[in-house]
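One structure is given here, and the rest of the page talks about it.
A protein chain is absent from this complex, but the other protein chains hold their places.
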Amino acid sequence: MVNYNKLIEELKNLKGNLYQKDFLLTWEKSKEELKAVLLVAEALKYLRDNNISTKCFDSGLAISNFRDNSTRTRFSFASACNMLGLEVQDLDESKSQVAHGETVRETANMISFLTDIIGIRDDMFLGEGNKYMREVGDALDDGYKNNVLPQRPGIVNLQCDIDHPTQSMADLLHLKKYFGSLDHLKGKKIAMTWAYSPSYGKPLSVPQGIIGLMTRFGMDVSLAYPEGYDLIPDVLQVASKNAQENGGRFKVVNSMEEAFKDADIVYPKSWAPYAVMQRRTDLLKNSDKEGLKLLEQECLANNARFKNWECTEEMMKLTNQGNALYMHCLPADISGISCNEGEVSAKVFEKYRIETYKEAGYKPYIIAAMMLTNRFENPVKLLKKLNKKNTKRVKN
Amino acid sequence: MVNYNKLIEELKNLKGNLYQKDFLLTWEKSKEELKAVLLVAEALKYLRDNNISTKCFDSGLAISNFRDNSTRTRFSFASACNMLGLEVQDLDESKSQVAHGETVRETANMISFLTDIIGIRDDMFLGEGNKYMREVGDALDDGYKNNVLPQRPGIVNLQCDIDHPTQSMADLLHLKKYFGSLDHLKGKKIAMTWAYSPSYGKPLSVPQGIIGLMTRFGMDVSLAYPEGYDLIPDVLQVASKNAQENGGRFKVVNSMEEAFKDADIVYPKSWAPYAVMQRRTDLLKNSDKEGLKLLEQECLANNARFKNWECTEEMMKLTNQGNALYMHCLPADISGISCNEGEVSAKVFEKYRIETYKEAGYKPYIIAAMMLTNRFENPVKLLKKLNKKNTKRVKN
Partner (left out) sequence: MVNYNKLIEELKNLKGNLYQKDFLLTWEKSKEELKAVLLVAEALKYLRDNNISTKCFDSGLAISNFRDNSTRTRFSFASACNMLGLEVQDLDESKSQVAHGETVRETANMISFLTDIIGIRDDMFLGEGNKYMREVGDALDDGYKNNVLPQRPGIVNLQCDIDHPTQSMADLLHLKKYFGSLDHLKGKKIAMTWAYSPSYGKPLSVPQGIIGLMTRFGMDVSLAYPEGYDLIPDVLQVASKNAQENGGRFKVVNSMEEAFKDADIVYPKSWAPYAVMQRRTDLLKNSDKEGLKLLEQECLANNARFKNWECTEEMMKLTNQGNALYMHCLPADISGISCNEGEVSAKVFEKYRIETYKEAGYKPYIIAAMMLTNRFENPVKLLKKLNKKNTKRVKN
């Protein structure tokens, strides 16, 4: 049972300033700020679970800008907005005039006159997604400074080419709850490993987000992938530095077995090699369909050499007491279920299925916490007020 | 003029338990439960008409999952949700990753963390729509049992292959208001008849819903269609049993004239034969475009043999005093208006046009009533509270 007052006390003691700062990369935030986001998420969940209204906006818009398909992030964002009292308005670029030559600068302002939050997902083009979010941010700064916008909407990164902060923070909250506290995570070994999938071109943001975040909390992070399946080099440096500064470890290995050895947590997930994503980005920009087809063939053939990178029961036996927590951002490629051969065996997945659902269940609260801390200077005061006011969500 | 207190008194005396039960088929509900839904719908309409807020949720999501195009059901659902204070989030399978190999079980949980209601329309594939709804329901039960979901969202069937309960219940409410009471419906003859249409493949759920529901209330139900245009046999058995148990009659005839004879109500509407829908389902599953084209040709040719199955003024003269109430779920195929030759003549339709609009107008309230009774254990208490609180919807 969550102790609400204790949560609020903890939150009160944290330093940092999330107010009116975009949430684009976890490693741009201080550790105390990350802890604050977790606590606010927990507080919101407590209120919701106890049928207490979490509405802190009487009205206002939150814009979603999904530049790639999405189910769970779309619903998580919608849930988070509804929880706080904001209405989602989708910027659907196929229905808008964005394609008609508008600049980002102009569009960002045009949609923001009465907007509090903009959530952006843009993860297909390497070197583009995060950059686009910053361009939107600059445009909003410009509009706010010039009195075009009465407020400067906050931006939440719903997945980019570099990081997937709402996923990694939800994962962290899941670990916090599963192991009891952030302190309990110190020294725990997490294996963030590549796994075989019959599809190609999966984004790098999840593994990058995990190694960039978990190294902040003193964990022993092993990144494993077959030779050639590199992530963005800069992010590896971030992870190394984080580990050094936070009493953790960060190691890259080319063996799934080595990573799984004595692991407390495993996160087997497919991704495309960094170099492939760069080639793919160039081909996509040039709309080179023939080139894309050839690249896909080449990559699938290459992937097929690593079908043994599968999270099986055998593999799980290597982990700490054979009992590591299996994690996944979902949907997983489950062998014999969603594909013939995939990232994880049906038995392993089924054993941890409910845990992966719970993992996903934190995302709406994490997003809501990122939005709330962006818009409210004093979350402690607000959360106390909501609890005290005790407006019933369901008026039974 | 509706007497609100009388409505509430009646509701109080009804037994049954709609709380946290999905609404999938009218014949799974007791008669008292069906009466309760009608009364709650009437109470909500009274409040709305008197500018009293019907909001009973401070926040919360309602998901719409339309697997077929829809105008009126989409707007009815949106209206119902807005009335109660829920925000609609559309599960648009083209924009989501559902097609990427997710299982129903997983998706159902992923969209439900903060969801109160899921409305599903899935009427194209015989043997599939209702089954899909139950699969979603099972997945939600599983998620709720395993503490993935803090609540078990309720499911409302917005039309499936078997039944169209929001339509048939709206039709029943229309009849209750038109004839004065449910008691007045006893012994009234309703002709649910096939009618010619220049299109093919119309679902069976409306005629099946009508014969399955109206036989519960002591009506004399005549189902009429040209030989071969059978409905699902199981549903016919349901209708027969209902008639026996409720002092009504159920008869199948192969003559529109015979059905219209002395009818108090006529409901002429096209549908595809059960056997055709089965063949069509197989062809659709196999994406057999050539086969679908051939089937359409065959069916249209067959339909064309029954162009005399049209609701004309001549035909209406056969009814009780020539004055039967004409019903339709809309849009109707109106001869000379929306097609050359269709289900109903322009004159008959125009005479009853406003009545068909009123019939449709009950649907938002019926849907809202199904949702409310699913989420609130004590609707009587809630409805009393809303009326007493008297919050103005339009704050003038």
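When the chains are written out, they are named A and B in that same order, and each has its own residue count from 1.
Operating definition for what follows: a residue touches a chain if its C-beta (ideal position, glycine included) is under 8 Å from a C-beta of that chain, and two chains touch if they have at least 3 such contacts.
Because the structure is predicted, anything quoted here is derived from the model rather than measured.
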Exercise. In the complete assembly, which of A:24, A:61 or A:236 touches the absent chain?
Worked result: A:61
Problem set entry | Touching residue (missing chain; options A:147, A:287 or A:321) | A:147
Problem set entry | Residue, one of B:72, B:105, B:131 or B:279, that touches the chain absent here | B:72
Problem set entry | Touching the absent chain when the full complex is considered, from B:154, B:226 or B:364 | B:364
Exercise. In the whole complex, what residues of subunit B lie against the chain that is missing from view?
Worked result: 48-49, 53-55, 66, 69-72, 74-76, 78-79, 82-83, 85, 87-88, 330-331, 333, 337-339, 354, 357-358, 360-361, 364, 391-396
For this session: Kindly note down the residues of subunit A that lie in touch with the hidden chain.
Result: 55-61, 87, 89, 91, 95-98, 100-103, 106-107, 109-111, 113-116, 143, 146-150, 375-378, 381-382, 385
